[in-house]
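Okay, so here's the structure we're looking at.
Every protein chain except one is present and positioned as in the full complex.
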Amino acid sequence: MSEDKTWETKVTDIEPNKIRLRGYPIDNLMGRVSYPEAFFLAIVGELPRPGYRKILDAILVSSIDHGVTPPSANAAMTIASTGNPLNAAIAAGVLAISKFHGGAIEGCMETLAYGVVRVESSGMSVEEAARKIVIESKELKQRVPGFGHRYHSNDPRSLRLFELAKEEGVWGKFTEMAVAVEKALFENSGKKLPINVDGAIGAVLLEMGIPPSLANAFFITSRLPGLVAHIVEEKSTQKPMRRIVTADAIYTGPPERLVE
Amino acid sequence: MSEDKTWETKVTDIEPNKIRLRGYPIDNLMGRVSYPEAFFLAIVGELPRPGYRKILDAILVSSIDHGVTPPSANAAMTIASTGNPLNAAIAAGVLAISKFHGGAIEGCMETLAYGVVRVESSGMSVEEAARKIVIESKELKQRVPGFGHRYHSNDPRSLRLFELAKEEGVWGKFTEMAVAVEKALFENSGKKLPINVDGAIGAVLLEMGIPPSLANAFFITSRLPGLVAHIVEEKSTQKPMRRIVTADAIYTGPPERLVE
Amino acid sequence: MSEDKTWETKVTDIEPNKIRLRGYPIDNLMGRVSYPEAFFLAIVGELPRPGYRKILDAILVSSIDHGVTPPSANAAMTIASTGNPLNAAIAAGVLAISKFHGGAIEGCMETLAYGVVRVESSGMSVEEAARKIVIESKELKQRVPGFGHRYHSNDPRSLRLFELAKEEGVWGKFTEMAVAVEKALFENSGKKLPINVDGAIGAVLLEMGIPPSLANAFFITSRLPGLVAHIVEEKSTQKPMRRIVTADAIYTGPPERLVE
Partner (left out) sequence: MSEDKTWETKVTDIEPNKIRLRGYPIDNLMGRVSYPEAFFLAIVGELPRPGYRKILDAILVSSIDHGVTPPSANAAMTIASTGNPLNAAIAAGVLAISKFHGGAIEGCMETLAYGVVRVESSGMSVEEAARKIVIESKELKQRVPGFGHRYHSNDPRSLRLFELAKEEGVWGKFTEMAVAVEKALFENSGKKLPINVDGAIGAVLLEMGIPPSLANAFFITSRLPGLVAHIVEEKSTQKPMRRIVTADAIYTGPPERLVE
């Protein structure tokens, strides 16, 4: 076999009794870095700095579930309902996380990054760049991705993520641009279209150096436990191949409780 | 619409500006519990006790990647290579995590649980129950799932997971049974078939009260970052629709380095 | 590379400007055999005899669609609705065709084959074997797969398939067993549980020598055009990421018309 058939991978090096992710032996990582940090290492190539740890956990917790109505939950339950194993039901849920479901994270990241480029290259102020974004999307009759929510008027998850981001020092030109766009949207329309969880995740991911093309990896990973929970519930409490009308679901789980 | 069309869900309660997972507002969880703890909450229904936090992270880190050769990486890269978006490539990788790839976790959990039931119901000693398991699988010409590895003679990930499990007090009758089976396998055959990473994860999951049917959810979540890393690498460094021969891959990433 | 790394395939032979399926050049097959005959060739290894041609077409037409309510249509529309390309939406529909959706074909084939084995090995009459099947499934509190339908009391597709099968001489011990089981079910319960389309397909597939393990390939292929039609309709007439309540769909297509 000639040498030139080889191809390169920079992800993982395997030798007998040695598995190294981006150079780090996995047994060395275990107990020393968290799963979200190892996730960052796997896809970015380097470990995140210490301040990112809490934020990465918070991002992955923020979108962990949104009940039975999102298309991903619906698809996962439908595939579970026809008698498939867990992996197939998860795969169907993952397929649903696409342009119109979770895709606003990527769209928001591209919008904010473009605004920041404008500021840096043209001397435009942050406020001006934000106004341009709002005006241009109005002209195209498009919503600014990551702002407003069809159900939540003031998304508690985005508020909390921004609060944590400030505390941990993961705050800068991209999160500032997000705040400026929120303000510009209100000034332009008189309606409150606050940054939603997709938008807040997008802004914070940009602060950590994540490119827009990786946004969906965060949303899919975040939502995975929710998909599993709905699949398990479907299989253990419902008849096979029922017609799943999500609007007819009623919540009968524990009442509100808080982590101290 | 008559009341009896309704159906129950105990996972997530949604109201305007309120999203509660198993009762906990998600914004309350953010910054207070880690993603692996929220994962546990989502699928089990209750938050894990504090000692589990480090173990859950370690489990999810342990199987984060195993290079380009596993079927899940291969399937994910193949689907990426034909021009699909990230979600489809991840879905294909998830489909590969099945009976013969990751499935040993579930198999090992069932075996260990059966051994423990025997001890508790018949007064048999742990050593005797372990010997029975080994003899019975030999009679069926089957391997005991979770022991031995075709590549690693002494899997550093299982050693590290057991070390951490002892430190954190996640050690009991299931992990003891795993140790006894390892010993019985050696006595029976004279060959070392040490517990592998699947077996160690299985034993520790049982200690935390996870049922075997949920094992694959942990493996799929653990492997997700690895799948993403291979998908991104395929898309950014390789020509579309190439023939992917995993044996021809050479690792050109960072040399060994350690987290302190 | 040593010779022993090679592995065998008996499906297709490729040389420059030659593609042979099971030995037949594909350009030789084109225009001479129908797609359903080539399908049979691909999966069985030999071309069907001439009498099977019409039956294979009829089987693949019989399950081509069943409106928007089946889980496969629902999953395909859901994945289309979130902005995925055609292939991902089809893949999700295919995932839904499983144990409880289309799976009755395989179940019915196993039941009928078992009945025929009993007749041939024990000298039991067809009627007796059919009664045994009914009694045994009653004892197990299970339905006989392939009989009765939750919506159609007398499935016109099974009647038509059996009519064609008789005309084409694809009629024998398996279809006779199906008729006997239908009779035994009525005698046993006093309720009509006529053979449904899954059962009729199963009986006729057995007559053509298809094993039960291939049943789902026929159902998936048959349903593919229906999935595509629903995906195209969803994408071209509906807003993205809508909540799809199949019970609210109303049919507004052409009124009844007939092929002469």
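As written, the chain order gives the labels A, B and C, with residue 1 at the start of each chain.
One rule holds in what follows: a residue touches a chain if its C-beta (ideal position, glycine included) is under 8 Å from a C-beta of that chain, and two chains touch if they have at least 3 such contacts.
Since the model is a prediction, treat every value here as computed from it, not as a measurement.
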Sole contact to the chain not displayed, among C:V134, C:I195 or C:L224: C:L224
- request: Quick one: say which of B:I79, B:L161 or B:A178 touches the chain that got left out.
  value: B:I79
- prompt: Which of these touches the unseen chain: A:N74, A:N87 or A:S158?
  reply: A:N87
Statement: Per the whole complex, from C:F39, C:Y114 or C:F186 the residue touching the absent chain is C:F39
Statement: Contacts from chain A to the absent chain lie at residues 84-85, 87-88, 91
Message: Tell me which stretches of chain C touch the chain missing from the display.
response: 1, 5-14, 16-36, 38-39, 42-43, 45, 47, 54, 56-58, 60-62, 64-69, 85-88, 90-92, 94-98, 151-157, 159-161, 163-164, 213-214, 216-217, 220-222, 224-226, 228-230, 232-233, 237-238, 245, 248-260
Field: Residue ranges of chain B at the interface with the undisplayed chain
entry: 1, 69, 71-72, 74-75, 78-79, 81-84, 88, 91-92, 95-101, 103, 240-241, 243-247
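Just so it is clear, only the chains that are shown with their structure count from here on.
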Message: Please identify the chain with the largest separation between its CA centroid and the CA centroid of chain A.
response: C
Chain A and chain C: spacing of chain centres that average the CA atoms, whole Å: 40
Averaged-CA centre spacing for the pair chain C and chain B, given as whole angstrom: 36
- request: Averaged over CA atoms, how far is the centre of chain A from the centre of chain B? Could you give it in whole Å?
  value: 23
Task: Could you list which residues of chain B touch at least two other chains?
output: 85, 87-88, 91
